[in-house]
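Complex shown without one protein chain; remaining protein chains in place.
Up next, chain A:
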Amino acid sequence: VAMAAPLVLHLLLALLLGSGGRSGAEPERDSLREELVLTPLPSGDVSATFQFRTRWDSELQLEGGTNHHFLRYAVLPREVVCTENLTPWKKLLPCSSKAGLSVLLKAERLFHTSYHSQAVHIRPVCRDAHCVSVSWELRQTLTVVFDAFTTGQGKKDWSLFRMFSRTITEACPLASQSHIYVDISRNSQENETLEVSPPPTSTYQAVVLGDRRTYAVYDLLNPATFSGSRSLNLQLRWKQFQDIGSQLVPFLHAQRYVSGYGLQKGELSTVLHNTHPYRAFPVLLLETVPWYLRLYVHTLAITTKGKENKPSYIHYQPAQDRLRPHLLEMLIQLPANSVTKVSIQFERALLKWTEYTPDPNHGFYVSPSVLSALVPNLVGAKPANWEESPLFSTMFPVSDSSSYFVRLYTEPLLVNLPTPDFSMPYNVICLTCTVVAVCYGSFYNLLTRTFHLEEPKRSRLVRWLANIIRRIRGVPPV
């Protein structure tokens, strides 16, 4: 599943600017929590998620809650991953990559993975119940999936050294908390399939993605973790590996594609799957489509199991050429165990010839649709105290005991627009000008002219002269 997930490098910034300004007071000491979650996947791959959270107090005052007029959403669907993204991101970390978990962030290995997702989140956090003063929170996350086929050379046993070619020797000295969690949920009571060494000091239970998980916990601030040796090289070994053919499918997943052929029209289709066996749930679907795909809103069709599915809420803001993209937001109810197809037709606009990108034949990107949903849990869970639970539990926050929140991004699309042959305009201009200049006028003249017979008019003198000549020649006069 992780392999299929598209890499979307997002910088989602919801910045709330108050009256602000720096005060002269000395800010409080930053607090850092760092955390690494290792999750062995059913396919034998392993996913590693780093989270670093820094908080610092500021004198910025919040005024009257969130002002939605300042909410902005922007997507850059084309950004490609490269080491240039990693270095500035690493520099934001208090320990840089000198100590603690960030030692493992070695570009050479991180970019040898099959999935890479890197994010920066900034938000204000209330310091007290009345939200009089706020702290700022900077959270940096990095998720990579190590692929058993390319990075593991087919082997499904993993260790920190094997993944990152580094081991951990200490926690970041600035960190107030430094943990490594390893998902060992596949070990059932009677049947131990996964062995983790060194043996964990404690375990932790949590409900993640609606399912109960067990984690082995390693506390790096605890000297006992490093008791055996000077460095910690966590190892995951499969005792009996069974490849689950049909991999576990999440309750909500989606795909998006362009259908049709030719360069005139097309259709954007988003297919939403609800694989929950008995519970329906609503999904908020947000689509932003660039203006050069002219959407035909009347063709918007939402079908579930062959029947029309009427969305309970639609917000549509039409595009303005060169100014604003289409914005389409819908609340759709997904019945249990169903596939819902949302499709809308579009026409490809012809851009001005200077508006094409330098690589117009590559196609133009359309940003992913965003799905936000409260997905039902399989097991009951109680909302945890976020301050005390591990950082990863806030990735899929549980809102109440029966569901958790998830936001999905579908794959971005590549759409071909009608593209002129850019070597041609000059030739075409020359040719058409010539043709118009030379031919058009004369043809028009010829086609619109009417012809009349006209008696030749000659003056008397001419006729008199002509008759004299005719008489001389012996021809009858005119």
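By definition in this document, a residue touches a chain if its C-beta (ideal position, glycine included) is under 8 Å from a C-beta of that chain, and two chains touch if they have at least 3 such contacts; residues count from 1.
Assume contacts and distances are computed from a predicted model.
*Asks:* Between "GPI-anchor transamidase component GPAA1", "Exoribonuclease phosphorolytic domain-containing protein", "AP complex subunit sigma" or "histidine kinase", which matches the UniProt record of the unshown chain?
*Replies:* Options "GPI-anchor transamidase component GPAA1", "Exoribonuclease phosphorolytic domain-containing protein", "AP complex subunit sigma" or "histidine kinase" considered; the missing chain's recorded name is "GPI-anchor transamidase component GPAA1".
*Asks:* Would you mind spotting which of A:260, A:318 or A:425 touches the chain that isn't drawn?
*Replies:* Considering the complete complex, A:260 is the one touching the chain left out.
*Asks:* Just name the one of A:89, A:111, A:136 or A:161 that touches the chain not displayed here.
*Replies:* Checking each option in A:89, A:111, A:136 or A:161, the one touching the absent chain turns out to be A:111.
*Asks:* Which residue among A:178, A:225 or A:269 touches the omitted chain?
*Replies:* A:269
*Asks:* Which chain A residues touch the hidden chain?
*Replies:* 3-4, 6-8, 77, 80-81, 111-116, 147-151, 153-154, 243, 245, 255, 257-263, 267, 269, 359-363, 365, 411-416, 419, 442-443, 445-446, 449, 451, 453
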